[in-house]
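A single protein chain has been omitted; all remaining protein chains appear in their positions.
Showing chain A:
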Amino acid sequence: MDLEQVDLPPRIYRALKRACFDTIDQVLHLSATELATRTSLEQRDVQDTLTILSEAVYSCVLCKSTALLERRQQYDRLSVGDPYIDAVLRGGVLTSSITEVHGKSAVGKTQLMLQLCIMAQLPVELGGLASGALYIATEQTFPINRFAQLEQHMKKRFPQLSNMNMSDNVHIVHIRDHETQQHILSYHLATAMLTHNIRLVIVDSIAANFRGDEDVASWDAAARAKAIFELGASLKKLAHEYNAAVVCVNQVTDIFNDTISHATVGGIQGGDPYLRVTACVQKDPNEDAVTPTLGLAWSNIVNTRIKMSRRDTLVPESDIVCANGSETAACNITRTLTVCFGPHLPLSNCKFEITASGIVGLSADK
């Protein structure tokens, strides 16, 4: 922000200009004493300058103590559309924050995203946000056929929605490289959200342009971490300003035992701290050890982390069927949705299956 935009007393403004200050950040980077020497302003004037500029950057007067109570209503939930999964998430996906969903391919991540796109358009009393959705696809194209199928099922479930055209309210952007992604997220998204009343942003997936882009692949770890932090900051800002739910799909990577055994915390060797940081509880030995991509840097940005996993077990007596090629008939697929961490969620999980009408949770005893 330029100094011209702030209502400074002319005398102070001239003194700052004389000392070659043009923007607010230049002034706020200095301590009061340093500013006094650079501008030869009096102590009192320096304090005034800092106060006026600080208020211009962050208005602290607005935050009254009652604001917190009002905020309580502001936290909306976007229901997933299934009572069991909603129970695990305590009502659904939280707005004003970043939720990550990670898991191996074919585990149902995109299915969940499509369902959220539909749920977001539902009126508030049905668990929706009564808003549009923005779908940023960085991997595959938006599966519009499946979306139409889910839409039909949802309309059957809630007949009052039958004259709503749901695909009109889902805005889809395909991004194929990191530079475009950064550009769209930092400049275009805010305008789009405002004009189309969007309160759900889905990035499917956050990792693709970090892992696939040749340009990014040549960066060193520090530059990559910096880019991840910038991306996270712009998403967080959007989430808060528009009270929107930001859901990021993340890929996973296998954990090699080597790196874990070397991980230490604060100089203390032992345990598996690094594993527990990023991955969820690995109580089930049959489950593969995987961890979300983009490392600790991205993990620091995520507010709520959800893991989706599946386990395929062959049904013993149907071995022959399997050999004939119809594998689906021979496999029992168990899918699980697990909460890894979240400021408002206990660690818990829920089994689910994917049907024609979408994701359906199963009660705990099944």
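In this section, a residue touches a chain if its C-beta (ideal position, glycine included) is under 8 Å from a C-beta of that chain, and two chains touch if they have at least 3 such contacts; residues count from 1.
By our rule, contacts and distances are computed from a predicted model.
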Among "Eukaryotic translation initiation factor 3 subunit H", "Coatomer subunit gamma", "CDKN2A interacting protein" or "DNA repair protein RAD51 homolog 3", UniProt-listed name of the chain not shown: "DNA repair protein RAD51 homolog 3"
Looking at A:Gly81, A:Gly108 or A:Gly295, which residue reaches the missing chain? A:Gly295
Of A:Glu55, A:Asp215 or A:Asp312, the residue touching the omitted chain is A:Glu55
From A:Asp22, A:Glu230 or A:Asp312, residue that would touch the chain that is not displayed: A:Glu230
Missing-chain contacts on chain A, rising order, are 24-25, 28-29, 31, 36-37, 40, 42-44, 50-51, 53-58, 60, 63, 65-69, 71-72, 75, 94, 96-98, 225-226, 229-230, 232-233, 236-237, 239-240, 259, 262-268, 270-274, 276-277, 281, 295-297, 299-303, 305, 340-341, 343-344, 346
